[in-house]
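In what follows, a structure is listed as structure tokens, so that the remarks can point back to it.
Only a single protein chain was left out; the remaining protein chains are all shown in position.
In this document, chain identifiers A, B and C correspond to the written order of the chains, with residue numbering beginning at 1 in each.
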Amino acid sequence: MTHNRDAYSFTFPFRVRYAEVDAQGIVFNAHYLTYFDTAITEYLRADGFDYGAEAEKTGIDFHVVKTLVEYAAPVRFDENVDVGVRIDRVGNSSLTFELGVFGEGQSEPRVTGEVVWVYTDQASHETVRVPDRFRRLADAQN
Amino acid sequence: MTHNRDAYSFTFPFRVRYAEVDAQGIVFNAHYLTYFDTAITEYLRADGFDYGAEAEKTGIDFHVVKTLVEYAAPVRFDENVDVGVRIDRVGNSSLTFELGVFGEGQSEPRVTGEVVWVYTDQASHETVRVPDRFRRLADAQN
Amino acid sequence: MTHNRDAYSFTFPFRVRYAEVDAQGIVFNAHYLTYFDTAITEYLRADGFDYGAEAEKTGIDFHVVKTLVEYAAPVRFDENVDVGVRIDRVGNSSLTFELGVFGEGQSEPRVTGEVVWVYTDQASHETVRVPDRFRRLADAQN
Partner (left out) sequence: MTHNRDAYSFTFPFRVRYAEVDAQGIVFNAHYLTYFDTAITEYLRADGFDYGAEAEKTGIDFHVVKTLVEYAAPVRFDENVDVGVRIDRVGNSSLTFELGVFGEGQSEPRVTGEVVWVYTDQASHETVRVPDRFRRLADAQN
């Protein structure tokens, strides 16, 4: 399940902010979920997707139902990292993203994770089928 | 402008979270604004004010227009502090809160600040007169 | 793996801060990890454990190696929730906490999760055996 940098066709860069490190001088565990959320937004933007506008137009929106983070090695203040994003699985109504955090010039991830979305109709509150554009995006990358 | 603990008839307690300290082991400067925002919410709740419900009912809401923080001494991980809140000034459409952060058993503040709100009609976007309840609250405390 | 409120002998209360909610008015997914971290600190404190002091005295410290959050239902601004903490498993050098977030008067969790620590000698950087006090704590609760 853990992929090296080569497996990611999309990465997004972050430079660690002082506000993000804890008393050990390393990124506090919760902030990786903010990096993941931001990197997914940029991954979808790179494919031409504007999720605010889409949700409004279609009346369907996603909810985060699961997040997983595995911390292999710390990331320090001021470090540049790249966060790789790929779609790991597309279910009927769920979309699973896989993420990896890479130090500069490094192939093995320091931190890896998973974020699972479920698509829901905002009026009926029922789950709906994942839009085809994400199915195409998943197919294109494998 | 800086008051001791005695000047505050309302204080709200915080225990510093690990997520709130930086690499020096002290509360990162931005987080005091979160303490201030939370303490003001509790100060108004203690007076029976539910601002979410009020904004919806009356169509008027406030905006934060200014925040000021002065840092006299640091606060460390796991410390218990009390944040005092008082209304400093009521203008025509503005409300100025004064805040002080006190260590356990200490009279002099470690950190002090100011938060200024302006009241606005949500439909017309024009400033409106500060509700009388806040004028009464300000009068009662002095 | 998901327990109801009855399974937790320790819970710690949070009132959702405005700074913690997102544009949907619900707690942003990353902030649950801050709640979890804070609740674990309080759980261990309730057992008489001061981890800052312990780490300094013994030269061993833990690292977070995994976090998992499952979001069943949202939590809104100003809500009071209780976060339950229990030790789920004690391995040789790892400690797994299970967490549940409960609305007021509710038995089923809105959010559940897992946090895994590994104990390490700070000088040699090698993993070490989980201290006996945590083994006793785990035994006591089951």
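Basically, a residue touches a chain if its C-beta (ideal position, glycine included) is under 8 Å from a C-beta of that chain, and two chains touch if they have at least 3 such contacts.
Because the structure is predicted, anything quoted here is derived from the model rather than measured.
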Absent chain, residues of chain A that touch it: 17-19, 34, 37-38, 41, 52, 77-78
Absent-chain interface as seen on chain C, which is shown: 18-19, 21-25, 28, 30, 77
Hidden partner chain, residues of chain B it touches: 29-31, 33-34, 37, 63-72, 74
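The criterion applied here is as follows: only the chains that are shown with their structure count from here on.
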Which two chains share the largest set of C-beta contact pairs: A-C
Mean-CA-position distance for chain C and chain B (Å): 30
Centre-to-centre distance between chain C and chain A (centres being mean Cα positions), rounded to whole Å: 24
Residues of chain C touching at least two other chains: 34, 37
